[in-house]
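Of the protein chains in this complex, all but one are displayed in their positions.
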Amino acid sequence: MNWQEARRGWNNFKKMKQFIAFVKKEFYHVLRDKRTLLILFGMPVMQILIFGFALTNEVKNAKILIVDHAKDISSQKIITEIAAGKYFKIEKVISDDKQIEPAFKKGVIHVAIVFPANFHQDLMHLNKIQIQIIADASDPNLATTLTNYISAIIQDYQSGLNKTFSVPFQIIPDVRMLYNPQLKGAPNFVPGVMALVLLLVCVLMTAISIVKEKETGTMEILLVSPFKPVLVILAKAVPYLLVSLINLASILLLSVYVLGVPINGSLLLLFAESTLFIITCLTLGIFISIKTNTQQAAMLVSLMGMLLPTVLFSGFMFPIENMPVALQIFSNIVPSKWYYIIVKSIMIKGVGFSVIWKETLILAAIMVFLFFLSLKSFKIRMQ
Amino acid sequence: MQEIVIKTDKLTKRFGDFTAVSEITFDVYKGEIFGFLGANGAGKTTAMRMLIGLSKPTSGSATVAGFDVYKQTENIKKNIGYMSQKFSLYEDLTVLENIIFYGGIYGLGNAQIKTKSDELIAGLGLQNEARKLVASLPLGWKQKLSFSVALLHEPKIVFLDEPTGGVDPVTRRQFWDLIYAASDNGITIFVTTHYMDEAEYCNRISIMVDGKIEALDSPENLKKQFNTGSMDDVFYELARGAKRVE
Partner (left out) sequence: MKTIKFLLRKEFKQIFRNRTILIMIMVMPVIQLLILPLAANYDVKDINLSVVDHDRSSFSQKLISKITASGYFRLQGYNAFFKDAFRLIESDKADLILEIPQGFERNLVRENAQKIFIAVNAINGTKAGLGAAYLMQIIGNFNSDIRLEWPLGNGNNSIPKIEITSSNWFNPFLNYNIFMVPGILAILVTMVGGFLTALNIVKEKEVGTIEQINVTPIKKQYFILGKLIPFWILGNIVFSIGLLISWLIYHIVPVGNIFVLYGFIWLFLLAVLGFGLLVSTYSDTQQQAMLIMFFFMMIFILMGGLFTPIDSMPGWAKVIARFNPLSYMIDVMRMVILKGSGWKDIFPQLWKIALFAVVLNTWAILNYRKTA
């Protein structure tokens, strides 16, 4: 090795040391702000707890209004069935139809069931009778679900009656739920929470942290230092990379040990893909910080430009296939959509790279595109 | 005997174990320019904040414009003006709008505000800048404007916290001209600074070191006392034993 190479090696080494010193300073900034740190680490925990235990589309303890004109054996039997299950809680039993609408308006009950007079008699002798279910459809899905549940209870009662008369030609469906036999909500949203949290930390925090220096003027001082400006910005991003990896680990731990959702695929692949996503988000945060001048503006752009689309278009809260075509096409440029698919596949389905290489490629392409965009904008700014 | 406008007796401020200001005792007379000097971290700002009602003392007593700093802070505020280190004008409001705002806050009537703002703008020569955002003014103008706004309501005492940071000597000199003019009008000026040459402009100065007042006299007497030719050297003599450096 001649002395030119040696000198170059030494210069690179010095730069490395300077860079590390810089990164250390950035770490101090982040670590000293205990309140922020608390929230950065607490947010994924909070979200997992809420999604895992509080949010469910299952219906439980729905308040039902019973309008019983019959008051006979059959209506009593059905009412008992309704009360016995965990789905409903009987709020009131009335016999006056005029009280139904005011009860709905009070907002306490969501559904009412009406038994006609002479229910039992007509059932046995006329062989046909009508029960009316009235649902408050201001929440359409809830209304449909509640109606379905009550219908199921009534049909149960019906097949109980059927047993005394044998029914021929029964087609019996044998249903197997794949990947998530207990129909838990967790496998669906844990990948979503991952995308959300990583995005929040990497985009919002990075953008704001860089813009803050711009706003207070300290950025200029940094730029005058013998550092390449690019390194200044990279140094700012590094602590958030670490925070994100820690958050990732904590989410996975919570998911496995608290929610009981195992990681079926390769942990290494998961972390590798996540790092790709994190870097994409950091690049995005940097890009936003280049384009905005105040913290308020950076926040606005991050929240509206990134967080909202992530929640909407990643697919974990709302199914993408239901959206109008234009929005579906738009969802393709949202990086978290691809990340969500990748994580779901690895974590829940346990598949390998061969299945998700396409999504990975797309994510990588987005990252590279953002990277060059940022670089160009940055150079323009410097002029 | 001259009227005393600020009186402190063993005024102290502690933060936990740390004593920022330790038993300072001094008087300030009406109309004088009182310089409150000290190195960074000596406790100047903390002391001043107690006098203007932003911070409650831990022990000791003080009155400002005759009002007690523990119980009568609202009255103190009505009678003093303040210019902070950060200048504290609203950058996104115009010169005129800032004047009108602060005038109104201090209870001046509309007519009064009009007269005073005309005077102020004319006095500073800001006629062309009156409707421009403060953010567009150069630093020196902002400082002079801040000072003038602090005087809008004709307070008895004006507190200035490091008012001349970051400007050239000529601009600083112009600023002190404004201070002289105010002092001639009977307004007491309480100014903290770490520019030793500005110390020469004051009637009397006190020098704080490590939370205590180590010197309190006129600049000439201090120079004689320490047998030095400049305030710089006086300060150096006192401060070099200081333990608290920022």
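By letter and in written order, the chains are A and B; residue numbering begins at 1 in each of them.
What we mean here is this: a contact is a pair of C-beta atoms (placed from the backbone, for glycine too) under 8 Å apart; a residue touches a chain by one contact, two chains touch by 3 or more.
Because the structure is a prediction, the values reported are computed rather than measured.
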Who touches the missing chain here, B:Ile105, B:Ala122 or B:Ala181?
B:Ile105
Of the residues listed, A:Ala249, A:Leu267 or A:Leu308, which one is in contact with the missing chain?
A:Leu308
Which residue, B:Asp17, B:Glu74 or B:Glu220, contacts the hidden chain when the whole complex is considered?
B:Glu74
Of A:Ile20, A:Ile50, A:Val93 or A:Leu253, the residue that touches the missing chain is A:Ile50
Hey, which subunit A residues sit against the chain that's not shown?
33, 35-36, 39-40, 42-43, 46-47, 50-51, 53-63, 101, 104-107, 110, 123-124, 127-144, 147-148, 150-151, 154, 157-158, 161-162, 165, 167-181, 183-185, 187-188, 200, 204-205, 208-209, 212, 294-297, 299-300, 303-304, 308, 312-313, 317-319, 321-324, 327, 341, 344, 348-349, 351, 355
Which subunit B residues would touch the chain omitted from the figure, given the whole complex?
52-56, 73-74, 77-78, 80, 82, 84-93, 97, 100-102, 104-107
